[in-house]
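One protein chain omitted, others in place.
Chain naming follows the written order as A, B and C, and within any one chain the residues start at number 1.
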Amino acid sequence: MQIDKRAEGFPYRMHLMSLRSAEFWKKTGIFWALVILVIIMALSQPAFLTQQNLINILKQASITGILAVGMTLVLLSGGIDLSVGSVLAVACMAAAFMTTADRGYPVIVAFIAGLSVGALFGIINGVGIAYIGFAPFIMTLATLSAARGLALVSTNNKPIFNLTREFVAVSNSQFLGLPSLIYYFAATALIAYILTRFTVFGKWIYAVGGNENAAKFSGINVKRVKVIIYGIAGALSGLTGVLMASRITSGNPTVGEAYELDAIAACVIGGISMSGGSGSIIGTVLGVLILGVISNGFDILGISSNYQRIMKGIVILLAVYIDIRARSAKKTI
Amino acid sequence: MQIDKRAEGFPYRMHLMSLRSAEFWKKTGIFWALVILVIIMALSQPAFLTQQNLINILKQASITGILAVGMTLVLLSGGIDLSVGSVLAVACMAAAFMTTADRGYPVIVAFIAGLSVGALFGIINGVGIAYIGFAPFIMTLATLSAARGLALVSTNNKPIFNLTREFVAVSNSQFLGLPSLIYYFAATALIAYILTRFTVFGKWIYAVGGNENAAKFSGINVKRVKVIIYGIAGALSGLTGVLMASRITSGNPTVGEAYELDAIAACVIGGISMSGGSGSIIGTVLGVLILGVISNGFDILGISSNYQRIMKGIVILLAVYIDIRARSAKKTI
Amino acid sequence: GSAPTKPQASGGDAPAPAATSAGETSTVPQPPSKKVAWVASNIANEFTTGMADNAVAIGKEHGWEVTVFNPNSDLAKQISQIENAATQGFAAIIFDPVAFDGMNAVVENTMANHNIPVITLHGSVSPEAQKLLTAYVAVDLTKGGELKMEQVVKDLGGKGDIAIMTGTEGQTSALLVTQGYDNVLKNYPDINVVFRGAGNWNADDATPLAENWLSSGKHLDAIVCNNDGMALGVRAVLQAAGLTGKIKLYGLDATKEGRAAIRDGSFDATIWVDSYAEFVEAFKIIDAFYAGQPFEKEVMVAPSLVTKDNVDQLFPND
Partner (left out) sequence: MTEILRMKGVVKSFSGVEVLHGVDLSLNEGEVLALVGENGAGKSTLMKILMGIEQPDSGEIFLNGVKTIIPGPAHALALGIAMIHQELNPVPEMTVAENIFLGREVNRFGFVSRREQERLTEAWLQKLRLRIPPATRMRDLSISQTQMVEIAKALSLNSKILIMDEPTSAITQQEVNDLFHIITMLRDEGIGIIYISHKLDELFQISDRVQVLRDGNVINVTPTKETSRRAMVRDMVGRELSTIYPTCDSQLGEVLLEVRDLTRYGEFESVSFSLRAGEKLGIAGLMGAGRTELVSTIFGERQPDRGEIHVKDKVFAPRHPNDAIRQKIALVPEDRKLMGLNLIMTVGDNITMCVDRRESRFGLLNIKKNKEMVEEMVGSLAIKVHSYSQNVENLSGGNQQKVVLAKWLLTNPDILLFDEPTRGIDVGAKAEIFELINSLVMQQKAVIMISSEMPELVGMSTRVLVMCEGRLIGELSGADITQENIMALASPLQ
């Protein structure tokens, strides 16, 4: 093996060092933002740092978290999915429909129903975008509208209630002292992390988002990759729909409204580029946690919801600012 | 003028021809979609084509329309502005505050207040994006949250009622048989059309959105251009806030929720690229009209609002599909 | 730092569901703090803002410090907020459910793990959850819808064309009020519902909807709105079209502006729900709970019809 001899020289080594520290800052800027946020919250309100409350934050962040993981894949590929909240609602209705006490199908049926409904919408999005050529924004906006309508029409606006105990337990049980929702989120994030970091398909996602043309020239079936990505995002929305139905012990067609904004915000805070091709699942998870801490912390501090909105805007910017500074730090090393 | 001799050759001439007709189709595809939509509506419900109703459509489309014009500038420059609906609400409160019967400032004060508040938010967005380096999505998402909070805090959620007659007349009067709102929209669209088509600044907008580096290397102050663009978009949101206050005869802090989606949808339907640098105000106006026809038509047909959502999704896609087909027509000639 | 998890003294299976098991003074629970949570369904309009103000004011009178939570009509968020309040050591939780059926699990968990009073107010929850609750203070919104529609029928002489403008589809309060309309309407086949549409509780969506109805060319005698906010938006449309008084207009909530509209004749009727009275009842229950005294488990606050005839009598201080 030939290695560039110049690489052994002094500048190269120095560079590696500084690169490492730059990479370090780059990757951890948003992490420090989260740490600072947690410290501030803990100082303002000691109850914030109780184990119970931290568990609460994780639990409550789980649903947005799963949506954000799906959104991450879509954004990485250079797209956007506005329909996640509405698809969540359809899946919520589907899951609840399967598990009313009188129908009483086993829990697995609810999962299958919710995930397939979600995946179906996702695939429709993907086909519309990849094969017909709709802009992702407009395609998923249409699905946002249509899926919400479908959820409402399915029972003429009425919720579905009286679900089986087993199904209600899905989101409301504990395992090893932690709420089950956390495991769903953790598992989704972990799988997505492996997918994006270590698999060929994951690399294709980045390739498609970074330069679609080059991806095509490299023999990647860009269209198929897109359909799969939207399909996965849809299935994950479906999963959140199932979990939501269990959490709210009913199928409610109005759930999940405007969740797409939170999901996208989590990604962008975590450093996923809106133009595709760069970012990581770890960033998304940190973004999800930042949003979770903000909403939990402000509630706990007893800040009125109007001021919360103002503060939320400011805190998000501050968090991202810390990240921006950290990233640009490499330039000044 | 010298013309390339080779241009007389067969392949090149054909190419030019097809290009020309392609341009024609490209520009008019969405226009035909609108025409087809209108015909279908008119056939389903004769009342649709009455003069009164057509005027209604224009009137109702005006507020989204003005927002969409501002959004067009932002999208052309490669950005996005999610805060328009919230900024609208703040301006709505500001305008109403100035014109309550007991305060009773003249109408112009309401306009000044609304427009300056809007422009201020816009400039904040622009500075955050251009000078600090926030992604437009996250910057304007923060403003979306903060501005809404501010609107709500200003009166602790309460609407401001009892506005002066003169101010109420702003949106509710007629001029030459047409509602005044239509003039505001038409004037905004016309000015924006001239701005984007014929002025130096308009070229810079396209340049910044089309290739930011090229713009920078050509000596354009990209940052300042961005600040101005967001400032204009903000001011236009402010304008809609003033008009909204007059239209609903009160200052209501909850107005304008999710309007950003409609505004963006109108632009994208009209062919404005989400990645910047291409599209025209005419497209946006057509997009606004399509959305207006859809929502008016469905209301008139008496379709229940759930089914409306489903149909809205489908009709938007169909309209855009006609446009896509028209655009790709050049490829198959 | 979570609250002690003593077994719940009162409950659905107790023989006397209307009272705590008084007498066993040793089991009288101690409040974990002086904080009470008011978890609203949303705080976006005059009515719900007024509720929050009432919660804080009346709580203060009873010596509680009230924290207001606003889930903004997001069911999942409301559940999270109830969970947070419970684990944060609030002494009581009062909530107005975003959705009737959404609260079973959170109520069950909260009641099982925290010995604090949990009360629904204004809206209500499913029977299973209600059984577990410490108490509930409810308004019969369906009844309100019925009262109003009866008045519409009366005003129209049992015959005519109406349009119904609902709140956001799928939300419980919109469903309940509209259910009340339909309960009455089924007895009056001559009342023809020409349009049903969602005005999403707010004036800016109500305005174009009403305009479109009017320009459809269909005849209308009355527009019945799920709340005053939308009715105010419709009012502006009627005024601009010169139809004030020709098309009757109905709201709900009896907000300040709504009452003014009743007085000047631009609304024909609205429904008043006394949220002040609701909170008074709720805090009485909380006090009794911590004093170990018996209390009513179900309190119903009746909605009342507001028309030009009784508006000054009901609201003498306007």
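Note that in this section a contact is a pair of C-beta atoms (placed from the backbone, for glycine too) under 8 Å apart; a residue touches a chain by one contact, two chains touch by 3 or more.
On a predicted model such as this, the values are computed, not experimentally measured, just so you know.
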{"item": "Touch with the omitted chain, as defined above, among B:186, B:220 or B:301", "value": "B:220"}
{"item": "Sole residue of A:103, A:216 or A:325 that reaches the chain not shown, by the stated touch rule", "value": "A:216"}
{"item": "Full-complex contact with the absent chain, from A:28, A:116, A:162 or A:278", "value": "A:278"}
{"item": "Touching residues (missing chain, whole complex) on chain B", "value": "1-7, 9, 11-12, 14-15, 18-19, 198-204, 206-207, 210-211, 213-221, 277-278"}
{"item": "Positions on chain A contacted by the hidden chain, ascending", "value": "1-4, 6, 11-12, 14-19, 22, 198-203, 206-207, 210-211, 213-221, 277-278, 330, 333"}
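Just so it is clear, only the chains that are shown with their structure count from here on.
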{"item": "Both-way neighbours, i.e. chains that touch chain C and touch chain B", "value": "A"}
{"item": "Farthest chain (mean CA position) relative to chain B", "value": "C"}
{"item": "Approximate Å spacing (C-alpha centroids) for the pair chain A, chain C", "value": "34"}
{"item": "Numbers and ranges of chain A residues touching at least 2 other chains", "value": "152, 157, 305-306, 308"}
{"item": "Residues within chain C bordering two or more other chains", "value": "43, 169"}
{"item": "Residues of chain C that touch chain A when the two form their complex", "value": "1-2, 43, 67-70, 72-77, 79-81, 83-84, 87-89, 99-105, 108-109, 126, 168-172, 174-175"}
{"item": "Contacting residues of chain A [partner chain C, same complex]", "value": "46-47, 50, 52-53, 56, 59-60, 63, 151-152, 157-162, 168, 171-172, 244, 246-250, 252-257, 295-296, 299-300, 302, 304-306, 308"}
{"item": "Chain B residues within the chain A interface of the complex", "value": "82, 128, 132-135, 137-139, 141-150, 152-153, 156-157, 258, 261, 264-265, 268-269, 273-275, 306-314, 316-317, 320-321, 324, 328"}
